[in-house]
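Quick one: the structure is below, questions incoming.
All protein chains but one are shown in place.
So that you can tell them apart, the chains are marked A and B in the order they are listed, and the count of residues begins at 1 in each.
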Amino acid sequence: MSRTIDLDVAPVRARRRRRSIVDWYRSGGLTAVLFAVPVVLIFLYFSWGPVVRGVLMSVEKTNLIGPALWVGLNNFTYVLTDPGLPQAALNTAYYALLGLVFGFPVPILIAVFVNELRRYGWMYNLLAYLPAVVPPVAGILLWKFFYDPSSGGIFNGILGWFGLGPLPWLNSEAMAMPSLVLYTTWAGAGATAIIYLAAIGGISPELYEAAEIDGAGIWSRLWHVTIPQLRNVIFIMMLLQLIGTFQLFTEPFLFTGGGPNNATQTIMLKIYNYAFVNGDYGAATALSVLLALFLCVLSVVYHFITKRWSPS
Amino acid sequence: MSAAGPSIVIAPAELSAIEPVVGRRRRPREAKERGAISAADRKRPIVMVSMWIIQVAMFVGLLVAGLGPIAWSARASVSSSQDIISDPMGIWTAPPRWGNIEQAWNGALIGSSLGNTVIVALGSTVTTLFVSATAAYLLSVLRPRWSALLSGAILATLFLPGVISLVPLYLTILHMPVLNVSLLNTFWGVWLPAGASAFNVIVLKRFFDSIPRELIEAARIDGASAMRVFTTVVIPLSRPILGVVTLLTIIASWKDYLWPMLVLAAPSLQPVSVTLANLPNGSMPFAVQMAAVFLTIIIPVALFVVFQRQFLRGVSSAGGLKG
Partner (left out) sequence: MKKRAAKIAVLIASISTLAVLTACSGPGSAGNAGQGKADPNAKVTITVGDEPTADKKADRATFLQHVQEFEKAYPNITVKPSTEYWQAQTFQAKLAGGTLPDTMNVSLTYSRQLIDNGQLPNMTPYLKQIGLLDDLNPLALKNVQDSKGDVYTIPYGLFSVGIAYNRKIFQEAGLDPDKPPATWDEVREYAKTIHDKVPDVAGYAQLTTNNTGGWMLTTMTYSLGGSITDKSGKKASMGRQTRQALQLLHDMRWNDDSMGSQFLYNQDDIRKAFAAGQIGMVLQAPDVYDQATHLYGMNPDDFGEGALPQGNGQHGTLTGGTIAMFNAKATPNQLLAAAKWVKYMNFQQYFDKDLAVENAKSSVASNTAVGTPSLPPVKDSVYQRYLGWIKDEINVPLDHFAGYTSSKLPLIPEPADAQGTYAALDPVVQKVLTDRNADITQLLDQASSTIDRNLAQQR
């Protein structure tokens, strides 16, 4: 198997350094090719190939059985003129914003706090991590009961003890999206906190001591030592979360079906509906391509912004 | 605070010990070297009081968030369908129906699907670690001339939503080009695509970038081959980040259901996520479905509680991700 692969990749190298294969070998060329084999093979089969085939579908009208029809940019104009698209885009951005403002700091706070604990830290860790173990399908099923808008619902029952509510939760346009953020934060914070905790554990104590000698208080030490030291992890996790939120699907699909009044209709839900409800795979891939382009632009912007914040 | 403590107290020193050596003589020592708060700070009353308050508030919050849903699901699993639906808060006092659990265990094949979940998660983790680590080493350390091209091609896939390639990926699995085999109804069909994760490659590459070049150069000068540098220098230094990648992969494969549902069409191969997603289409009474949900939560939770020391230590010890 690996023989075929060598043939695939080797010519690229050979052309460049025709004069001596021995030179090439000595300089580690073969090792590099060997190390490239798994990733190139896996990506070729399961990422690049399918993606290219998918992109081709975005300029076709296909029922996935008979021969596809070339329709040029028709699918793109179709999805771009969809009257529901601006709202879906706004909703997605709104979700991303809510997630960043309210959801994103939660795991950092948990991690910073747990790291300061001298005892029982493991217990906090454990409790925070438990929701990550609940499969999303099960978690959403449970939370649907919690979000029951009648006064007999679980959250409303609890609020009732304090004389509050009942709140409409998912049933109101204003509360639906925040309710989804609350759920995703619950489901994701613990696992993310563990990653932050690992990073915080790597911060050298001397930095804190130096700060303390300089007279920095506890808050100041957290702000000027911990957070900057976590910078790289925070950037990575933020990018991961952004990509994740722009591909938000399961939660609105299972919780609200995009309602009420499209308040939780997201781009991914639209893509899903094009593909699996309308059976219009061309439109679905066209919107996917647009979303991917947007995310690419976003990540380039992100790259330049974070670069300015990084020292190196 | 104390109510939850005594039954499973584990010496904190044990948790954060860096060397996982079993049977080592325990001696009292500072649990962690220190965090933002110093030993001197801890003696100040204001710090003591506020730490205590935060600690209790945090504990109550996490207890409700972490255990609350699981406790409710535990009680729901032994209630009647009518009680769960009509009065979800009132099920605490309803008479328990233990039969639900047995029906769910036998009916939904929870045991075998949990086994499949483990197989899927382990295989996906192995593929992911192998592919991303070799790729990151190539892009970060070996850096052949064409590495910029490769890393651009990998990066480009980071932003593509899965839907765009769902159908083509499925067609690929059914009929692997060149190899002419079908991966349908084999675990390979889930394991191999899991390796194509641009995010993990990038995270590992960034970490490998931060490994001091002197270490690698020193090993090279000692005559170590590129392969040897990889296995004896880079990998051991990257244990924490490999732990993180492992964690992320396991979580992702634990949660993913659409792809396994497509590839593992045979019920005997399906992991828990798929079994759960299929439950509402079955003929099991709702209470039994809730019992199945509970079983799928409680078994991994129990395993996690038992192995949490090893698990959390694996992820959080031995340094961290420094920039």
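Please note the rule applied: a residue touches a chain if its C-beta (ideal position, glycine included) is under 8 Å from a C-beta of that chain, and two chains touch if they have at least 3 such contacts.
Quick caveat, the model's predicted, so the values are computed rather than measured.
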{"item": "Options B:I53, B:A148 or B:V181, residue touching the unrepresented chain", "value": "B:A148"}
{"item": "Which of B:V78, B:V120, B:V167 or B:V229 contacts the chain that the document leaves out", "value": "B:V167"}
{"item": "Listed residues B:I53, B:A71, B:A265 or B:A302, member touching the removed chain", "value": "B:A265"}
{"item": "Touching residues on chain B - with respect to the absent chain", "value": "80-82, 85-86, 106-109, 148-149, 152-153, 156, 166-168, 170-171, 174-175, 177-178, 184, 258, 261-262, 265-267, 280-287"}
{"item": "Touching residues on chain A - with respect to the absent chain", "value": "44, 48-49, 52-53, 55-56, 63-67, 78, 81-84, 144, 148-152, 166, 168, 170-173, 256-262, 272-273, 275-281, 283"}
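Rule of thumb we're sticking to: only the chains that are shown with their structure count from here on.
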{"item": "Geometric centre distance via CA averages, chain B-chain A, whole Å", "value": "15"}
{"item": "Residue ranges of chain B in contact with chain A within the complex", "value": "1, 4-5, 10, 12, 15-16, 31-38, 41-42, 47, 51, 54-55, 58-59, 62-63, 65-67, 69-70, 72-73, 84, 87-89, 127, 130-132, 134-135, 137-138, 142, 144-147, 150, 153-154, 156-169, 171-172, 176-178, 192-193, 195-196, 198-199, 201, 203, 206, 225-227, 230, 240, 243-244, 247-248, 251, 254-255, 257, 272-273, 276-277, 293, 296-297, 300-301, 304-305, 308-309, 312, 315-317, 319-323"}
{"item": "For the chain A and chain B complex, residues of the former touching the latter", "value": "4, 12-13, 16, 28-29, 31-33, 35-36, 38-40, 42-43, 45-51, 53-55, 57-58, 64, 110, 112-113, 115-139, 141-143, 145-146, 148, 152-154, 157, 186, 190-191, 194-195, 197-203, 205, 208-209, 212, 218, 221-222, 225-226, 229, 231-233, 236, 240, 243, 247, 268, 271-272, 275, 281, 284-285, 288-289, 291-292, 295-296, 299, 310"}
